[in-house]
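Structure in structure tokens, see below.
Omission of a single protein chain aside, the complex is shown with its protein chains in their original locations.
Read from first to last, the chains carry the letters A and B; within each, the first residue is number 1.
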Amino acid sequence: MSSQDMNTPRPAAPPQWTRFPFPETLIRYSALLGVLVFLAWSVHFLNLDLQRVLGAFPRLGAILADRYFPPELGFILDQRFLMSVLNTIQMSILGGAFGVLLAIPLAWFASHNVTLHRWIFYPFGRLSIMGCRAIHETIWTILFVTVIGFGMFAGVLALTMFCIGFAGKLFSDEIEAIDMKPVEALRSTGAGPLQVFVFGVLPQVKIAFVGISIYTWDVAFRAATVVGFFGGGGMGWYLQRATYELQSTRVAAILLTIIALVSISEVVSGWLRQRLAGERLA
Amino acid sequence: MAMTGTGKPSGGGATAGGGILSGEAATTYFERRRNDRMRKALIWTGVALVLLWCIQVTIIADTDWERIGGRFGVLGSIGRFLLLDFSLLPHLLVPAIETMMIATLGTILGCFLALPVAWFGARNVTPSLYIFYPIGRFMMVLSRSVHEIIWAILFVGAVGLGALPGILAVAVRSIGFISKITAEAIENIDPKPVEAIRAVGGNQFQVMYYGILPQIMPVVLGTIIFEWDINIRRAAVMGLVGAGGLGLVFFRQMAMFNYGGVTMVLLAILVLIIIGEIVSHYARKAVT
């Protein structure tokens, strides 16, 4: 059986094949080389010590075990800290709600297929959403703190901006993917743009929007845990104080609280979205 | 809507058939409709109350309205940001490049770190469902639930100031999303090519490399590009806690109360984001 031979009569000109055809390979390898050069240059430019990169994780582990352990769990039960946790949740709810409400009209403007006006409203919507997204929530916090002072209001506004950017993008993606037939039907009956949006677009995206809103809240809550670090109120403020006072075990306790809360919020929002998906099918 | 559906199943099949509803069926139909509306109204009232309560606690009670000083005070403080400080322009180039590099290197490092996490956290390929799978899942949650600022603080503590903690923070923060999407892609692969590679006698590694990797590649690359785009804005704030890039300039301008300079930094961030968006747009087109 093992004596079989693949040498069937060969075609006149033996076919040729190579994995590395000339121009493509050259281009590919040049690109690869370019990337490597860029990486090497970055490492040099940022003055990175590769040994420190590799050592960073063991070092972090050692520091966590050494300085941050054991977490000062008693602090979690502190009345004021618990209050700040509640405030954080409230901030995330408000920021999420305001953000979603503002994001809906902006997403409408920023959707190419149903926008009010392609040369005025479309760029306006796009730019607003992109601006909100481009600036990190911590920077928004710092900006609002300078304008209206320390406190949760600044945090809520920062989260609002963040949520506009986050939800707005997802909303407008959703709107741009709708079925245009009902929209055309409405337009042909002479409905105005707002009517088209309310009767032609919203019903199609309603469930998706609710799902996105829940997700937005989930993400806003994560952001809310740190806005306090820059003066935006909530539990981040305790984190900042503990960090700067080098109370590492307290920092560890706060971090554990954050991880636990974020996990819970993720489970809750996942559960809600799953129910929603079930409803969508029903 | 999510919440309005809570009581729906209780009704039974009264609405079946549609069209003409006679006698009992009609009453049940209207009853149900009324109940539904009541429930909706109740839920919305509840939501409104919660929102009002939040507004009361976080905004009305917690804000120092005196300090804001009315409409003109706010406009005044916003106005300070509008006097652009162009003299800062030449000093922005190097930090901008740094930010871009932190984002890029962080994303690349994040990919490498995400690789084992995705492998552990995908049900169908995990080495052990009882040991490695939970570890993988936990790493995903951990990476995503801790904010990048906190990661940066932790890494600044571990390796000192500079670009390195920024890269590490961005990398660790990227693990969660990349590995989650990758693990999902692995769980959803078509098992047929995998079977074929097993049938020709390929080993475990070859099964992954030939059977799984080509299938998940487009999704994974798309995700990485998406994450890189996000990482630019993350990298831009790393400087706030001492990790280099544009965030550091922002922080300094803020500390000097040079609000025009702050706006310049924001514009520079915006430019980076736009560049990132354009690049990722074309890159994503190229990989799909």
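Annotations
In the analysis below, a contact is a pair of C-beta atoms (placed from the backbone, for glycine too) under 8 Å apart; a residue touches a chain by one contact, two chains touch by 3 or more.
Everything that follows uses one rule, which is that contacts and distances are computed from a predicted model.
The listed options are "cytochrome-c oxidase", "Transport permease protein", "Phosphonate ABC transporter ATP-binding protein" or "Phosphoribosylformylglycinamidine synthase subunit PurQ", and the UniProt record of the chain not shown names that protein "Phosphonate ABC transporter ATP-binding protein".
In the full assembly, the chain not pictured is in contact with A, B, by the touch criterion defined above. Of the listed residues B:Gln215, B:Asn231, B:Gln253 or B:Ser280, the one in contact with the hidden chain in the full complex is B:Gln215.
Within the complete assembly, B:Lys192 is the residue of B:Arg71, B:Lys192 or B:Lys285 that touches the hidden chain.
Which of B:Pro116, B:Gly162 or B:Gly202 touches the hidden chain is settled by the complete complex: it is B:Gly202. Interface with the hidden chain, as seen from subunit B, comprises residues 190, 192-193, 195-203, 205-206, 209-211, 214-215, 217-218.
Looking at subunit A, the residues touching the absent chain are 1-2, 4, 6, 8, 10-11, 14-17, 19.
Quick note on the criterion: only the chains that are shown with their structure count from here on.
Averaged C-alpha coordinates put the centre of subunit A at 2 Å from the centre of subunit B.
The touching residues of subunit A, when paired with subunit B in their complex, are 38-39, 42-43, 45-49, 52-53, 55-56, 59-60, 63-64, 87, 90-91, 93-94, 97, 130-131, 133-136, 138-139, 142-143, 146-153, 155-156, 206-207, 210-211, 214, 222-223, 225-226, 229-230, 233, 239, 243, 255, 258-259, 262-263, 266, 272, 275-276, 279. Of all the residues in subunit B, the ones that touch subunit A in their complex are 1-2, 5, 50-51, 53-55, 57-59, 62-64, 67-68, 74, 77-78, 81, 97-98, 101-102, 104-105, 108-109, 141-142, 144-147, 149-150, 153-155, 157-159, 162-164, 167-168, 233-234, 236-237, 240, 244, 250, 254, 259, 262, 266, 269-270, 273-274, 277.
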